[in-house]
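Have a look at the structure below before the remarks.
Yeah, one chain of the complex is gone here, protein chain that is, but the others are all in their spots.
Letters are used for the chains, namely A and B, taken in the order the chains are written, and counting of residues starts over at 1 for each.
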Amino acid sequence: MESILLHEDRLFPSDSATKKVARTLYQEIRDLPIISPHGHTDPRWFAQNKNFTNATELFITPDHYVFRMLYSQGISLESLGVPRWDGGATESDPRKIWQILADNYYLFAATPSRMWLDTVFHDVFGLTDMLCSNNATEYYEHITTKLQDASFKPRALMDRFNIELIATTEGALDELSHHGALKGTGWDKRVITTFRPDDVVDASREDIVANIEKLGALTNEDTQTWQGYLNAIRARRTVFRAHGATATDHGHPTANTADLSTNECITLFDKVRTGQSNAEEQELFRAQMLTELAGMSVEDGMVMQIHPGSFRNHNTSLFNQFGRDKGHDIPMQTDFVRALRPLLSKYGNEPSLNIILFTLDETTYSRELAPLAGHYPCLKLGPAWWFHDSPEGMLRFRHQVTETAGFFNTVGFNDDTRAFLSIPARHDVARRIDCRFLAELVVQHRISETEAASIAKKVTYDFAKQAYKLG
Amino acid sequence: MESILLHEDRLFPSDSATKKVARTLYQEIRDLPIISPHGHTDPRWFAQNKNFTNATELFITPDHYVFRMLYSQGISLESLGVPRWDGGATESDPRKIWQILADNYYLFAATPSRMWLDTVFHDVFGLTDMLCSNNATEYYEHITTKLQDASFKPRALMDRFNIELIATTEGALDELSHHGALKGTGWDKRVITTFRPDDVVDASREDIVANIEKLGALTNEDTQTWQGYLNAIRARRTVFRAHGATATDHGHPTANTADLSTNECITLFDKVRTGQSNAEEQELFRAQMLTELAGMSVEDGMVMQIHPGSFRNHNTSLFNQFGRDKGHDIPMQTDFVRALRPLLSKYGNEPSLNIILFTLDETTYSRELAPLAGHYPCLKLGPAWWFHDSPEGMLRFRHQVTETAGFFNTVGFNDDTRAFLSIPARHDVARRIDCRFLAELVVQHRISETEAASIAKKVTYDFAKQAYKLG
Partner (left out) sequence: MESILLHEDRLFPSDSATKKVARTLYQEIRDLPIISPHGHTDPRWFAQNKNFTNATELFITPDHYVFRMLYSQGISLESLGVPRWDGGATESDPRKIWQILADNYYLFAATPSRMWLDTVFHDVFGLTDMLCSNNATEYYEHITTKLQDASFKPRALMDRFNIELIATTEGALDELSHHGALKGTGWDKRVITTFRPDDVVDASREDIVANIEKLGALTNEDTQTWQGYLNAIRARRTVFRAHGATATDHGHPTANTADLSTNECITLFDKVRTGQSNAEEQELFRAQMLTELAGMSVEDGMVMQIHPGSFRNHNTSLFNQFGRDKGHDIPMQTDFVRALRPLLSKYGNEPSLNIILFTLDETTYSRELAPLAGHYPCLKLGPAWWFHDSPEGMLRFRHQVTETAGFFNTVGFNDDTRAFLSIPARHDVARRIDCRFLAELVVQHRISETEAASIAKKVTYDFAKQAYKLG
């Protein structure tokens, strides 16, 4: 009997003619190397190359997709061993935590988490039965044992997963010690960093004053002046580029940009650096900084990624106990048309500028993003993101974007994950869905199968390398 | 020749593999009892158990889905016998009105009204030809004659329709006499009420001052004070619970909530109870009251339903002639992320709180509602509502919600109708569409057929009973 865990034709459409084309397209691209130009894996893994510990620490406690679903059904984060930043006690027995996942695995039916986990269980660990209460212990032991093997060390998995390149993401104040440790090993070509300056740009952060001071200390610039502050950011960009970075990343609440006069900038910055800005000024400062950072990208060629639209830390009491990134960031309605105009009016026609836009608000696909990317030479569209990094989400992206922006204003897939083992699974979902979408175009006689095959290769591999300037 | 009115495989997809799975799933759940936990049938029907009068009074004059379509094509509401609240004359011959529906029945092609009506005509009355100008009289006589039969009395239809439980909806000032009449008959377990306090909470109503006074009279509480007003509402909740209510319902224009200090509440309430509040204060009062009502639900365990987003009575001159609920309520853009935060910050992690969210703004499915319900333990999602209570609407709901919230953060189907005879038809549409959606997941190898069958039963029956705490 065939495995119920993972069917060879999963995610392909049922219609036999379309499935046949999808399968053929997929065969040609399924084994292409993985380019992972945007993600959140820990560079320490690749620098130190130590084994991972156990199934629970790998798959549950760090994965907010997983524990948010369990939490939504009344399971406490404490019982799942999610660390509290207020120091409160949490479950420490990984086997008990694993059993909770197994007992509640049915909750994940039809979610991408289920498909990612099943794919890892099957492809990486050779498991063939679906996780359930009865096999929880067996699963835990099997995975945890395997993890101790040399072939499961991070670098071995990089090879096994055929990951040609992976980008991590570090804050502007990060000293990049792990990337530094990779220097000259050859691995520095495969594991690169990304410059994410939110910690020194987002004036609403409680640590913004200290961060601007640290930025000065780190760069020997006088970050108490506007020009010194900008120069310090420039200096950090240079250091990041020396550690492989080709891109920057910006996780602002909105896509707002501004184009203030220098005097206005100085006045605003003085409020920010002294901790005296209010919410409106903080938003304006972030807006101005997106434009400043675009200007720096024009100078140094770094590709700019804009990831707006998340209401961070929505659940106040949970935030007070557990802190950031605990599954309670919620998407918000997002505007791009008015928001990006100041930046685009200033730099939108610069041949050397490259901006990749992401959204959590799918209504912007056909209304704003595809029309913008289908006009401005500097703009391209990132893949379906976060909650929309899912089979249906990807289909909606292609269906709503392609007719106006085409394929060539998109940049291929990003996994955007800290769940290292799931990276092949995530890319595989994108590859299957892209082939499904292309197959639909073929059977509806909108493109030829030859064109579809060519596009399949580009969206899988070429576009990511080109858009992120990866060699 | 097969009936053109009702095909056994209606609403299933054409693809033969998917259709086969859908059909199999549907066979297993089609005859499950109906749980109708939210609706607007008249409790008088079940208390008095009198026969309905005629086809027109049953199917046209009370159904705003039906007469709004006719009105949109230039047919006056007067000619359809819709009662005017200004006392103006309207058509009184039910046969003439029925003929208008028949003459214009083609307008309903591809609408849910058409499918509901056809299903009632076929399944309840045994008719097999589509309604048209030529058979209008025959149709009318056939239905009206049947309606006089004992087997067409409300309680007989409850049995025939296999409705295990139905909830009606009453305002806070309703004396619940019909539910009272059912007490001790056994029917009080099958026909329960729902507490809808909009009449004493919505400060924009012209009768709010009088209603708050009536609330005091009814409860012997001093509703001229904030605490007395809250206690009076608590008292009504207790009475409603004694008449079977397990849930409350809130039809506010927005999902706004607030968390004011007691002093602010007192000041605001004083304006409201004296009829001196302006539009902004009215909105703030509704917002504060949603939070107060959530607090009461934490106390007494009643499930809270929030139905925001309708612009009521859009057509001013029609409103002046015909009043409320005449097909001119129009959906509006709705925000949940910021709107619900005050309530969720206060009560969002309470294990005893249960809130069911509905929307008329489908853009919130993937952007706001699924992420919220996929995190907060108190939140679940109601089914596709009102204009979206339709085959396409339900598919959009499942496609956009499931990957983030799963199935287990949803509550099954609500018919939300006053059209008693259409209840089985409406539930049947939901059952077919859910089976179709599940079948798609099966043939795309995302879930197994066994899982699909289990979920089909839950979304059809179990979830409604659990979410509404129905025994």
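Please note the rule applied: a residue touches a chain if its C-beta (ideal position, glycine included) is under 8 Å from a C-beta of that chain, and two chains touch if they have at least 3 such contacts.
Source: prediction; values computed, not measured.
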| item | value |
| --- | --- |
| Residue of B:Tyr71, B:Phe336 or B:Phe463 in touch with the missing chain, whole complex considered | B:Tyr71 |
| Touch with the omitted chain, as defined above, among B:Pro391, B:Gly406 or B:Pro424 | B:Pro391 |
| Option touching the unshown chain, where B:Leu32, B:Leu107 or B:Ala156 are the choices | B:Leu107 |
| Residue ranges of subunit A at the interface with the undisplayed chain | 15, 17-18, 335, 337-338, 341, 344-345, 348-349, 351, 363, 366-368, 370-377, 379, 399-400, 402-409, 440-441, 443-448, 451, 455 |
| For subunit B, residues in touch with the removed chain | 4, 6-7, 9-15, 68-69, 71-74, 106-112, 114-115, 311, 314-318, 327-328, 330-333, 360-363, 387-388, 390-393 |
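The rule is simple: only the chains that are shown with their structure count from here on.
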| item | value |
| --- | --- |
| Geometric centre distance via CA averages, subunit B-subunit A, whole Å | 40 |
